[in-house]
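Quick one: structure below, then a few questions.
Yeah, one chain of the complex is gone here, protein chain that is, but the others are all in their spots.
Let's look at chain A:
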């Protein structure tokens, strides 16, 4: 273990003194920031709120205050005003205006249940849907005319809905009832923020994980492995590299956040810090770390089989693509986080960490059974891959100037 730490320390020191690494360290977040900033420059005009829809109401029934209240409660971007203009004059006015509508509410409209709406040619495409919110106060007015009490009115307006309750839900719903109520209005970002955080950690450490590949093949190319191995065992060397590059990945993450977080807090209207400091973050970060260990050991093993990335064969190239497997199924997973693709992805070692982070960031209810099985799958694969990588590394690192064929690698694994 002491030797592992020595190697780790050396790898960290060596990289922190390396200009290429340092430039990359700061350039990545700055580039992201720069692109975000440039994006907002160009997108500036589009981002501005669309102009409000002006809605004139010719009210002869005295319902206007109720309507106004309804509109205020809803989030509609409306400017509502009362007007005296007659239906006859409307056409000429609308021709000259944009994003404008006229509602004519009179006794006849209440009685027939049909409210005439005149709109300009240019109008919010959802306007006719939006206007439906006014149904409730209008219906209320209509019912009131029958002389019912307020309670009777409310009961009537509530209507009938059908709710599906399976046996499973029935048990869960009791406990979750309170929680769900609280969560109903919850910001989806509350789950997303820890997920994005874990995603960034995962991305950074996997990137540096790929550097373990570089480092191992460099060791071969520089022919120093035998000198190093006269002082420690191959597994010390391999573990040292994995630990060292993990710390470098974390340094990258820290720099990332030190640079990006202030801007994110400033630009985005989300309480990022509060969302981040939740227990869920711990689990997500744990998954990210496991995923690093898995890919880093695969890479360090593969790195030991070749002396140069440019001579990598198809097999090695394929292995290098493995960490990007979750991106391939990202679409289906995000659109249906409980769907079959997502569930299968949760159990495949290479995709499990990525898919798990995506699902946990989007799902309101965490499927604990699936999470636990997935974690077991990931941890078992980490253990297996570390063992296998150790075997490949031990032989491969001393095979100077020659790449190993898949057949040879297979033979080492069996040894």
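Following the convention adopted for this analysis, contacts are C-beta pairs under 8 Å (C-beta built on N, C-alpha and C of every residue); 3 or more make two chains touch, one makes a residue touch a chain; residues count from 1.
Note that contacts and distances are computed from a predicted model.
Undergrad: One chain of this complex is missing from the view, so tell me which of "Transcription regulator PadR N-terminal domain-containing protein", "Molybdopterin synthase catalytic subunit", "Na(+)/H(+) antiporter subunit D" or "ATP-binding cassette domain-containing protein" is its UniProt name.
TA: The chain we cannot see is, by its UniProt record, "ATP-binding cassette domain-containing protein".
Undergrad: Determine which one of A:363, A:398 or A:413 touches the chain that has been left out.
TA: Answering carefully, the residue with contact to the hidden chain is A:398.
Undergrad: Could you tell which one of A:32, A:66 or A:229 touches the chain left off the display?
TA: A:229
Undergrad: When the complex is taken as a whole, what residues of chain A touch the one chain not shown?
TA: Output for chain A: 3, 6, 10, 13-14, 17-18, 218, 221-224, 226-232, 398, 400.
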